[in-house]
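The structure appears right after this line, and notes come after that.
Here the complex is missing one protein chain, while the rest keep their positions.
What follows is subunit A.
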Amino acid sequence: MLKKAGIVLAILLGFVVTGQNAFAMEQPNVEVKVISPTQVKDYPGKETTVKAQITNHTNQSIKDLVVYITMADMGKKWTVNLEDYSADKPEQVKELKPGETKEISLPIRFVYTSNYYLYVTAASTHSLDIYSSNGIPIDIMGNTKINPTIIQVVSMGTPLIVLVFVGLNFTKNRRKRVA
């Protein structure tokens, strides 16, 4: 009986311990959360401001936090050069007190057509831990109706037309000089 009770107690203790661990894993020291937008589906050129919330769950202040946008191009399986998207400037949080939450606004302009995951990352100069939010899906749709044939015709035709005018002008000036 006592043995059985011991086993049950051990199992219960096991649940409590693993549960706490799982809770600890779900609750990171710094939590980063994207508030808005929840998703973007638009054409290239779209400008938006990503609003993120950053919370310090520890009982110590975290100093010199750098918060920035990160994007992964899931369509092309590429990394993204954020300078192209005018999103290379991070926001700085000088101090995040215990339990404090701060809201950060990060502007971005979507340039290229693809599917992305956008997430916000926070890093402190005093720790090597990096904290990232969950990703939000970004779908930048292609809307180009450029006709390659027209481009080729115009690219070759226009200089030729200008060249004809150059020739005509040259002939006219020459005739004048001769006269």
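Assorted remarks:
We adopt the following convention: contacts are C-beta pairs under 8 Å (C-beta built on N, C-alpha and C of every residue); 3 or more make two chains touch, one makes a residue touch a chain; residues count from 1.
Throughout what follows, contacts and distances are computed from a predicted model.
Not every chain of the complex appears here, and the one that does not is recorded in UniProt as "ABC transporter permease", selected from "ABC transporter permease", "DNA-binding protein", "B(O/a)3-type cytochrome-c oxidase subunit 1" or "Multisubunit sodium/proton antiporter, MrpE subunit". For subunit A, the list of residues touching the undisplayed chain reads 43-47, 83, 86-89, 111-114, 142-148, 150-159, 162-163, 165-166, 169-170, 173.
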